[in-house]
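Removed from the display is one protein chain of the complex; every other protein chain stays in position.
Let's look at chain A:
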Amino acid sequence: MGPGYVPLALGVVLAALGLATAVKAYVAPDPAPGAAPAGAVADAGVSDGPLDGPATDGGAADAEELDTRPLAGIQWRPTVGVFAAVTFFALTIDGLGLVPATFGTGLLAALARPGTHPVRALVIAVSLTLASWVIFVVLLQLRLALFGDWLGG
């Protein structure tokens, strides 16, 4: 058994399960999450609002209703915002240091919520930067550069 044995076996099983899921979606679709009687299908991970169609329904939804169809209702602002916030931290923590990275991440995250006023986001980001500095650098003595190499820190 070489190093590729288990990954190959798992890959084949996963492909088979994926195929089965796809076939099942056409033949006997799951009741869409949230539409079924509470207790049968709805779970911790799914919105608890009413639903406007089975999961496979790709047609235009009633715009007034809460759209919980699996992928159609994904909004770009929170998704891109939160992804960008975390990615910003990953890209800048080594180069810029803790203070700019925390500030940028906090700002991007706060702005990810639709309807957040920029001033409010700014206040959140500044307080968060301060709080992170107090908790992690002052109290926990974490070895993190406040300002990184890119800033001559």
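To be clear about the criterion, a contact is a pair of C-beta atoms (placed from the backbone, for glycine too) under 8 Å apart; a residue touches a chain by one contact, two chains touch by 3 or more; residues count from 1.
FYI, contacts and distances are computed from a predicted model.
Undergrad: The chain dropped from view, which UniProt name applies: "Tripartite tricarboxylate transporter permease", "Electron transfer flavoprotein subunit beta", "Membrane protein" or "Glycine betaine/proline transport system substrate-binding protein"?
TA: "Tripartite tricarboxylate transporter permease"
Undergrad: Using the document's contact rule, name the residues of chain A that touch the chain not shown here.
TA: Its contact residues with the unshown chain are 1-7, 10-11, 13-14, 17-18, 20-21, 24, 30, 33, 37-47, 49, 55, 66, 70-71, 73-75, 78-79, 82-83, 85-87, 89-91, 93-94, 98, 101-102, 105-106, 109-110, 112-114, 116, 120, 124-125, 128, 131-132, 135-136, 140-142, 144.
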